[in-house]
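Up next, subunit A:
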Amino acid sequence: MTTPLDLLLFTAAATVAGAFALGRWRDIAWLTGAFYIAQLIQLTGLDLPSASHAGFTLFGQLVGWQMDGFGRFFAIITVGAAAAATAYMGGEWGERYRQAGHSLVWLHGALAINVLAMLLLLAGNDLIALFIGWELTSWASFLLMAQGGERALRAALRYVPYAMGAAMAVLGGIVLTHAFTGTLQFTELAQRVPQLENWQLALMVTLFGVGFSIKMGLLPFHLWQAPAYAEAAGAGTSFLGAISARMGLFALALLLVKFVSLTRLADLEFVSGLFDARDLIAWVAAFTIVLPTFTALKQNDARYLLAWHGIGQGGYMLLGIVIGDATGSAGGLLHVFNYATYQAALVLSVFAVLHRTGTADLNSLGGLVTRMPLTFLVMLMGIIGLAGLPPMNGFVSKWLVYRSLMIEGRPLLFLMTVIGTLGTILSVYKLIHNTFLGQLRLEHEGIREAPWSMTIPMLVLVGIGFVTGVAPGLPLQWVNDAQAALGLPVLPHTLGGVESSQGGLDMLWVVGVLFAGFGIGALLFYGVGNRSKRIHQLDNYAGGHFLSADVRYHYSDHFYAGLMHRIGPLYRGSFTRLEEAVASANDTLAALMQAWYRQRVPMLTLLVAATAGLGWMVLQ
Partner candidate 1 sequence: MTPTDAPGHDVTTTLDFLLQEVDGLRTRWVAPRRLRVDLPAETLPALLELLKGRAGYVHLSAISCVDWPDDGQFELVYHTWSYELNVLVMAHIRIPRDPGVYLSIYDLYRPAAFFERDIHEMFGLWFEGSPDMGKFILTEWEGPPPMRKEFDGEAWVMEQFGWQEYRPEWLTEIEAKGGGISKRPEQLRGDKGEDGTA
Partner candidate 2 sequence: MTDLRTIPVVAAGEERPSGGQGNLLARVFDELTAFCRSRSLFMLHYCTGCGAVELPPAMTSRFDMERLGIQPMVTPRQADILLVTGYVSTKTLKRIILTYEQMNSPKYVIGICSCTVNGGMYWQSYATAKKLNDYLPVDMYIAGCMPRPEAVISGLRELIANIRAGRSDYWRDYYRRYDHYLGNQQRLFGENWQTPTDVIAEARHYGLFGPETLGEHTALLEQHQTPLQPFEMRLGLKQDKGSSS
């Protein structure tokens, strides 16, 4: 009898087949979209945990798939993001993408493969299934990154060594775990791993941690993500930005919380009593919040700015989970959902502007609010979410993370997150100002709003963001299932937010009062004040100068000059130099090996190597 999970995996596979088989069909997007909606319905209807029959034994180890609350939470976001991306590709954007010489079939196919791979990863019930899902996801995301032109391919190729390194680290981790605990099933691992000695645990956490954080883009390994996610094709970027990096977070959370468990992690101490492994991860997450956000502040291309924010926001999620109390982990997990909604919407709006004006360079846009009002509305609500301001959902998850940091008493971490949020507010205003506000250029006066096929998915995404912002109780339901599945304390919540006398949050009241205030403000403005007359942008104060359309009267380049005077010297590109150092070390090592292996005495070295290997096997 096929279980619901089998049905789900089958639908995902059918989507892939459908995408490739009927790729030429004009409205392929409707088909794949319908398939994703079907998967979404099956997912929400899934009663947890639901096992699957697709399984086999490998070297005496049972390899099977079973979806629990934690996997289901991520799966819903994945399929949702895929549905939005497909809807976006279906219309005029897809037509122009095909006319530009790129293959729309491969884009649809890559998206479908990504979804299938991620479902396999999320439903893994043992380390081998996890590794299969991990490799499939890693290669599928490479396929999606490589779509859309030569620059995208070059950025994707830069991701390959990182992906290979990650895969080797995870494989090494699995082999070590098997050697230490003798099992690969998640259930037994949860009991046996905490019993291991500290050095075994530290080795395991390092190997798995490095592998998973490469995919997630944590600080030392984050350099590949910005160009790869910015240069990919439009809809692909929104999917990648929304969920693809969070697979690393899923695996990392699984490792840290379910297997090693946060309390045991706290026993691995570097400085006894002061600084342990858990603090290290928390501080890496905190720096991941601040540094990429302030790198985003300096970007002059809208896609790169959003991609750098993708890396930064990952830090909030990991920090929330690592804090581990009910509020913090709920905040971290909810932030995955919230971030996916407004990041996808923002990327789609940037590509809508790119679709109409032909450029995403922030220094050659301006004043588009009167020409593309809907796209402006989407970007506005998106940046309110990204900056974490009340009416939108981004505020709820950030508030939960802050609240947990306050309850747990971590002042410096709290300070780092707030500096990250302030940096986000600065850079998102630069994004919306340089694109939509200021003087409209002469060549952009004839621009029209993006077509409905692009604006509807964006508006739906932002609508979800607003609804889950006003009533955070809805997504918190799924978050509670995920917390239960991970063994974290569950957060009691009402529809409006968190109820507590020490300072709760009730978004229904806050947003209600906010809009009531706007109503009174509008009454004051339109009722009490006299009529105003609209005037042209050149009828402006310029110190008595007569403005004319050919002279640019607009401030966008070097937007935070004052701030950059102060923090400019801190941008030394140290991580880029670190990456180059590692790359050059590899080159010299490879050259050495090649020289030693090929020129000296090839046969003798081969013989010595073979005997040493044989001897090691025998004595083992």
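Keep in mind how these were chosen: all candidates are chains of the complex that A comes from, given by their letters.
Methods note: contacts are C-beta pairs under 8 Å (C-beta built on N, C-alpha and C of every residue); 3 or more make two chains touch, one makes a residue touch a chain; residues count from 1.
Because the structure is a prediction, the values reported are computed rather than measured.
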item: Selected neighbour of subunit A [touch, this complex] from 1 or 2; value: 2
item: Complex contact set, residues of subunit A against candidate 2; value: 367, 369-371, 373-374, 440, 445-446, 448-449, 451-452, 531, 533-541, 544, 546-547
